[in-house]
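First the structure, in the form of structure tokens, and then the observations on it.
What you see is the complex with one protein chain gone and the rest in place.
Moving on, here comes chain A:
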Amino acid sequence: MPAGPFPRLRAAGDQGLLVEFGDSVDVAVSERVLAFDAALRARPFHGFTESTPSYAAVLVGYDPLEVTPSAVRAHVEALLAEPHPPLAAAALHELPVCYEQPFAPDLADVAQRCGMSEEAVIAAHLSGEYRVFMFGFAPGYGYLGGVPEAIRVPRKPNPVRARPPGSLAIAGPMCLVTTVTAPTGWWVIGRSPARIVDVDRERQFLFEVGDRIRFRRIRRDEFDAFGSVP
């Protein structure tokens, strides 16, 4: 493991141990997060409940009736001391997205802020390859890093009224496709018909943390036809 303060172990109550691998959002840190997450799940301890990876940390959950916090810490330290096997190659998913109105309420604003045409914003967004850094907030909310520099805009100071599921939203280096109706301070520049959470599908979440995402532009008629294709 690298020198310095990381990895750093911090108690998160009596049911969680937070293992921090850095304090920034970057791919190298995320790789270490996912390697540890995989190692832990491959070799869990008695009383382990679940492992939750985020940008730069893993929350190790445990049942305090089954295992003591110090035993959890010892297990985690032992795992950290071992070399982790290389991760399997990340899966690549292509998500269709329609950038037409009324699906893109903030596209004009983003174009203006970036000094670009709307078409150039769309082209820039399509040029990116994105990485699923983590899920958070709501079911299936995948935080996708990799928004090109030219169209990075800070999030709005205040969340805007409820946006429908499927909204493609950007803020800073991140983008996400929403899965529930919720207010958001992110900039909505399109909508995807892809079902990231599908309660009727055996595999209920379309992608995993660490997967790669590309976007494919579709027209409105393709968007409308999407749901009818078996």
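Rule of thumb we're sticking to: a residue touches a chain if its C-beta (ideal position, glycine included) is under 8 Å from a C-beta of that chain, and two chains touch if they have at least 3 such contacts; residues count from 1.
Going forward, contacts and distances are computed from a predicted model.
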{"item": "Options \"Biotin-dependent carboxyltransferase family protein\", \"3-oxoacyl-[acyl-carrier-protein] synthase 1\", \"Nitrogenase iron-iron protein delta chain\" or \"Nickel import system ATP-binding protein NikD\": UniProt name of the undisplayed chain", "value": "\"Biotin-dependent carboxyltransferase family protein\""}
{"item": "Residue of A:Gly140, A:Gly166 or A:Pro193 in touch with the missing chain, whole complex considered", "value": "A:Gly140"}
{"item": "Absent-chain interface as seen on chain A, which is shown", "value": "10-16, 18, 20, 23-25, 49-59, 61, 63-65, 68-70, 134-143, 179-180, 182, 197, 199, 204-205, 209"}
